[in-house]
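With one protein chain held back, the other chains of the complex are shown just where they sit.
Let's look at subunit A:
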Amino acid sequence: MASVALTHLDPASRAAARGWSDLTIRNLFIIPTLVFLIIFNIFPLIYSLGYSFTNFAANRSEPWQFVGLQNYRELLSDDHIWSNFIITAKYVIVSVAGQMIVGFGLALLLNRSFPMKGLITTLLLLPMMMSAAVVGLFWQLLYSPSWGPINYVFGLGDFAWLSNPDSALYAVAITDIWMWSPFVMLLSLAGLSAVPQHLYEAAAIDRAGWWYTFTRITLPLVSPILLIALIFRTMEAFKTFDIAYTMTTQPTAELIAIRLYKQAFQQWDTGKSCALAYIVLIMVLAITNLYVKYLNKVKER
């Protein structure tokens, strides 16, 4: 299959115009990429799978032993880890739902022509171009009970968003919504602008109401791309580390990625951390698979 693909170089392509042979392209681009991927991605992935069945600790020079499924057994029966997973689930649901609603809402508002549309769209995209650690530090200041503008604007007095164990996680989720709604907005905007205009015109002739048009035309046609945004955001939210780590140290906001970091790089429990990383990976894969199945169904419709 690969060789078939390689023998047919599009004669109009720039590479062909330069007189590059398929072999050159393979040697110059494909092989280095594959080697890079294998060395830095595939190999560590398999190697860490091996570690997850041992009691290896990177800071000890003692020889490690094969412990079978012990790491997995210990992790899955550890209450702390389960509470981390529950925290992560709450975080994913709140932050992804928020991003979908805000992002899609913004896209609906932007999907018409008005003056300075380009400028406003670009400005709205700014949050997602910032570094997550910087966003975390800034929002920490915004939430400050003594001088933070958020409490001032909403008249919340000295409500301590990040020091209150019940609100810390949601405060982080709100920050994540602020940062990543533009991403959903961008994808939705692309989806919305691809909806054929004649459908709306037909609906208007039939005197269809706004809600009817929205649920019967807009939503079904945009849903595949919305689902893609949902998949990306769920995967990302599941492994959130930077924002949460810089904003709070509340155990009630300790996401699974933070627990994993502590286990791997503060306690140097390498074997067990590898096992935990695999548990997280399997969970993310399972959730993504469900989404993809659903996405295919939606596309078939």
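Keep in mind that, in the parts below, a contact is a pair of C-beta atoms (placed from the backbone, for glycine too) under 8 Å apart; a residue touches a chain by one contact, two chains touch by 3 or more; residues count from 1.
Definition applied: contacts and distances are computed from a predicted model.
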item: Missing subunit (named according to UniProt) among the choices "Glucose-6-phosphate dehydrogenase assembly protein OpcA", "His-Xaa-Ser system radical SAM maturase HxsB", "Extracellular solute-binding protein" or "2-hydroxyglutaryl-CoA dehydratase"; value: "Extracellular solute-binding protein"
item: Of A:Y91, A:W139, A:W161 or A:Y278, the residue in touch with the unshown chain; value: A:W161
item: Per the touch definition above, residue among A:S77, A:S113, A:S131 or A:S146 touching the missing chain; value: A:S146
item: Candidate in contact with the missing chain, chosen from A:N71, A:T218 or A:Q250; value: A:Q250
item: Hidden partner chain, residues of subunit A it touches; value: 58-61, 80, 143-146, 158, 160-165, 168, 245, 248-252, 262, 265-269
